[in-house]
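The other protein chains are all here in position, but one chain of the complex has been omitted.
Our next item is chain A:
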Amino acid sequence: MRNLGPQGADGSGDTPPVLTLDNITKVFPGVKALDGVRLDLYAGQVTALIGENGAGKSTVVKTLTGIYQPDGGQILLGGTPVPFATPQDAAKAGVTAIHQETVLFDELSVAENVFIGHAPKGRFGLIDTAAMYKKTGEILSSIGAKISPAVKLKDLSIASRHLVAIARALSVEAQVVIMDEPTAALSQTEIEELYELVDTLKAQGKAILFISHKFDEIFRIADRFTVFRDGQLVGAGIMNDVTEADLVKMMVGRSVDQLFPKREAEIGEDVLVVAGYSHPTEFEDINFTLRRGEILGFYGLVGAGRSEFMQSLIGITKPSKGAVRVGGDIRVIRSPAEAIKAGIVYVPEDRGKQGAILDMPIFQNVTLPSLHKTSNNGFVRMAEEFALAREYTERLDLRAASLDTNVGALSGGNQQKVVIAKWLATKPRVIILDEPTKGIDIGSKAAVHDFMSELAAQGLSVIMVSSEIPEIMGMSDRVIVMRDGRMVAELEGDALTPETLVRQAVGIRETGGDT
């Protein structure tokens, strides 16, 4: 395998890159999102940016478009350093991004969407509507799109909206076009049209950064690749020199070491049986059995339907088909209250938004889902409530001046503990942890893992949704892989390897001689 190292100089004697991220570092509290990475983009070429979830791809996009300021390193445009202090600076320098979910305005016309923020001005500084429509028409026909500049955006298909987004990118005379998972919402024919468009842009000499999880796509249109792992550059080069297997190895290539304090818990009887669980639009035919003391991992790419399935399991959305058996009884779970009663609790991924209530004191947050246990006819028995809150915050070693403190005044790690204490206080049988360690520092991660093992050892069944391969490998007794809303594999023992996980999640078939 050709690993060209962090300098990315592939010695092919090409023209110098249009845009270079040189030794860029970006630190968030507790997490190093980018650690001295380099990325080169060349005129008339497509560079694919590849990496697992959380490898730092979106941070790169945000740095390139001026949304984030790097903490170290520089951005070179045609060899000279440029500070992208604001998104406007990046746009002026000719860097433009077409986002995963295109951020456009439904109620405005196509032309207004294309030129919003830089509309051509006529007399008295008013918008020159005629010129705007004319230019929009020119740009749209240059990319072969048959869309009238006058229609409202809300009347267009998703594919056409993408074309509008691309037209917008071209209207600022972009040199660098960033496409972040552009095919995620497109049908096969629309994808073909997008490929043709990418070829048109290449022919016009634009440098293109293409972010995708789909290997067939990358091999179809990319000229070069750059692979990130955990915020670091692990490889870059020319597509013709690599195989799918090489790229997978670069993406996951690390040893799963003894970081994970997985204790062997005694696995007992079936606790939760899910059969034929389906949803009209989000997932289909999910079947599994969860046993006492087991940690079951759910792996997949972002958008594979894992969180959607979990939310349905706890009654936030309703399944179209399927049944659940909890501890021997067949249950219909129609609301989170019923899920809590059945002993299934869900610790959501976005704890800021879905977890704690920041304006409420700690003890009230902890007891919120178990209030029926510490109240009579709607009146709360405060002493019991306080005792319950104290018991579980102490178990989690929560540090706060008093349980009367508002959760908003706590650090992120302690807020997390409040959320977990809240769920444990309901004495659940099954606890679902969605991305339990996302965005927290290494030390806290180990504590969460330790705690998860302890829960399993005490006889709780744990479902862990995670996009981090080491975590999945280190913590799970068994792993279910989801792709496009379906279960595609159930792995345990020797079958559970990082390569298999990635292959199943991105949808590469096993190739001969590679296994």
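FYI, a contact is a pair of C-beta atoms (placed from the backbone, for glycine too) under 8 Å apart; a residue touches a chain by one contact, two chains touch by 3 or more; residues count from 1.
As a convention for this text, contacts and distances are computed from a predicted model.
Determine which name in "Cytochrome c biogenesis protein", "Heme lyase CcmF/NrfE family subunit", "Germination protein YpeB" or "Ribose transport system permease protein RbsC" the UniProt entry assigns to the undisplayed chain of the complex.
Of the names offered in "Cytochrome c biogenesis protein", "Heme lyase CcmF/NrfE family subunit", "Germination protein YpeB" or "Ribose transport system permease protein RbsC", the absent chain's UniProt record gives "Ribose transport system permease protein RbsC".
For the chain not shown, which residue from A:46, A:140, A:340 or A:508 touches it across the whole complex?
A:340
Give the residue, chosen from A:302, A:316 or A:488, that touches the chain omitted from the document.
A:316
Please identify which residue in A:302, A:360, A:446 or A:488 touches the non-displayed chain.
Considering all chains, including the one not shown, the answer is A:360.
Considering the whole complex rather than only what is displayed, give the residues of chain A touching the chain that is not shown.
Against the missing chain, chain A presents residues 29-30, 314, 316, 335-337, 339-340, 346, 348, 353-361, 364, 368-369, 371-372, 375, 378-380, 382, 404-406, 408-413, 422, 441.
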